[in-house]
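Inspection log for the structure reproduced underneath, given as structure tokens.
Only one protein chain is missing from this complex, and each of the others stays in its spot.
Labels run A, B and C following the written order; every chain starts at residue 1.
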Amino acid sequence: MLTALRQEVLEANLELFRRGLAIYTFGNASGISRDKGLVVIKPSGAPYESMKAEDLVATDLEGRVVEGGLRPSSDLPTHLALYRAFPALGGVAHTHSACATAWAQAGREIPCLGTTHADCFRGPIPVTAPLSPEEIQTDYELNTGRAIVKRFAGLDPMEMRAALVAGHGPFCWGASASQAAHNAVVLEEIARIAYWTVTLDPAAAPLHSTLLDKHFFRKHGRGAYYGQR
Amino acid sequence: MLTALRQEVLEANLELFRRGLAIYTFGNASGISRDKGLVVIKPSGAPYESMKAEDLVATDLEGRVVEGGLRPSSDLPTHLALYRAFPALGGVAHTHSACATAWAQAGREIPCLGTTHADCFRGPIPVTAPLSPEEIQTDYELNTGRAIVKRFAGLDPMEMRAALVAGHGPFCWGASASQAAHNAVVLEEIARIAYWTVTLDPAAAPLHSTLLDKHFFRKHGRGAYYGQR
Amino acid sequence: MLTALRQEVLEANLELFRRGLAIYTFGNASGISRDKGLVVIKPSGAPYESMKAEDLVATDLEGRVVEGGLRPSSDLPTHLALYRAFPALGGVAHTHSACATAWAQAGREIPCLGTTHADCFRGPIPVTAPLSPEEIQTDYELNTGRAIVKRFAGLDPMEMRAALVAGHGPFCWGASASQAAHNAVVLEEIARIAYWTVTLDPAAAPLHSTLLDKHFFRKHGRGAYYGQR
Partner (left out) sequence: MLTALRQEVLEANLELFRRGLAIYTFGNASGISRDKGLVVIKPSGAPYESMKAEDLVATDLEGRVVEGGLRPSSDLPTHLALYRAFPALGGVAHTHSACATAWAQAGREIPCLGTTHADCFRGPIPVTAPLSPEEIQTDYELNTGRAIVKRFAGLDPMEMRAALVAGHGPFCWGASASQAAHNAVVLEEIARIAYWTVTLDPAAAPLHSTLLDKHFFRKHGRGAYYGQR
């Protein structure tokens, strides 16, 4: 069951590893079958080098394991909160990729300083509010997901497919697990470029909104003309 | 047709990828046959890993596709504007390479701080003026090329073979596609060294013009004595 | 004798090399058999590329060589001081990994700025006091170990498995040589993320203690729920 989804989620996890976004057992990616209401995710604490499609864990949207002999990623409740809140999501990727994590640790949203950013994300990458001690002590991972959802009030999760969890790191998503991993890779790239930009010029101005939208909509939506038909 | 040019343009594109200047489908390189008045360029949104010479798209200098079943890079009009304005150009390479892009995002020209820079570029790397909203909304890519050409009033494009488009990233060129890619690689290297230099010493002085010219003309022009005869 | 320990210590040394924490002959890892009271360590000045398990040197806890034809690492007395003072240690890894070493050179402890750090280390990474000229001139390597032990008064070495020796670099440890090497790799990663964080925001706040402990104890101790049973 879920053979194609397992394969795609495996590839998304391996992509995080190959691109240097995750060392050892850091990070995790998942994908969802909306038809079946089932999520496939990396097992908890598993190294990437030896991971196989059959090691992945399938759960329902409440986190009950329906397939697989291993424990799911401890971040599963965060993924599920995102899938429940944002129906357009097909995949989620979480990493501690170094530069995006630095922005999250600094509690600063990544401003949209150039077209590389605008090609993928429509606006600054939002940062969540800190969790309260109570939210940390009980249902921590679920509350992490809730903090992202709360931060996205008024934002379209398909135009802004990433969030920085304050003091933690990025969660990215997309229409599929592979797109979620792709967005995690691009986020790390733009986080690095933005770091260099603001250390070159602390007053660097964000991209004009006309240019931001021009680039975002060159690649996304009905008027897109980037890529092949 | 254009077999040798296609091969060279393919290699130039792959060079951008191998050297880490482009991830996924970012970036593009082109080359021109001045005899035939035809340009060969990367197809839009194509990944590098599987790119073949026959996937490249040939157009005339007005951008009409004359060969190839794919859409050309969406940045084609920028390349064409450069080919039309600068007759000495044989190739153009555009990337979002991380450090050069940071300078472009900061809107700062890269000062010529050392001989590594002077060996390849005669002076600071110029930054274009921002486009107006109108220039962004209509013929954006063409206007990007025009902004470069405008910025080069009074500059010799064969002595300064790179420009930073403000808020976007570098365009580089040369007598051939392979030289354009080579210059893009060197630009990223000097952008990184310059970043470290100005963060070590914000008041770092540009190279004396005598030393700048000594190094540039060791490698270029009639008096060059670097390399083999 | 000590075949399994030799193999594990070899792998720990190679891990430092493979992950880019050590160039040429820099760095060293050791492991201990508490039963036999014997330590296995990298030979002094040996390159990693050609290292074999039988090249490693076995000594007792006073540093007397009991097996192996080569000289032990010159840092052996530092390792031994740690093994004698901290009975829970099974392995030690010392590197000059670039970013952790920069913090050591700056004499700054690495603040716990995020969950990546808290997952592995419970609190800021401590820095030792400088050695006196006398401590440097006589029994330098032993005194380096003593400085670490002194700095750890009141700290649990299994909750804080790393120290920065001021002006020198990191020493890491764990329940085994492989865990020591693992912690050295994670330390370098969090040192890099912390560097970017404090240069983005010099006033970046440390993680709230509730979140710090939540992450540390997700992975360590009785209540741990990260990983597989």
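One rule holds in what follows: a contact is a pair of C-beta atoms (placed from the backbone, for glycine too) under 8 Å apart; a residue touches a chain by one contact, two chains touch by 3 or more.
Everything numeric in this text was worked out from a predicted model, so none of it was measured.
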Contact set of the excluded chain (shown chains only): B, C
Among C:Q7, C:S33 or C:T199, the residue in touch with the chain that has been omitted: C:T199
Residue in contact with the excluded chain [from C:F26, C:F86 or C:F152]: C:F26
Among B:A88, B:A175 or B:A204, residue touching the chain not depicted: B:A204
Residues of subunit B in contact with the chain not shown: 113-116, 182, 185-186, 189, 192-194, 196-197, 199-201, 204-205, 207-208, 210-211, 214, 218, 225-229
Missing-chain contacts mapped onto subunit C: 23-26, 43-46, 70-71, 74, 96, 98-99, 101-108, 130-131, 133, 136-137, 140, 167-169, 195, 198-199
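Basically, only the chains that are shown with their structure count from here on.
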Same or different contact residues where subunit B meets its copy subunit A, judged by the half mark: different
Distance from subunit B to subunit A - Cα centre to Cα centre, in angstrom: 32
Chain centre separation in whole Å, for subunit C relative to subunit B (CA means): 46
Of all residues in subunit B, the ones touching two or more other chains: none
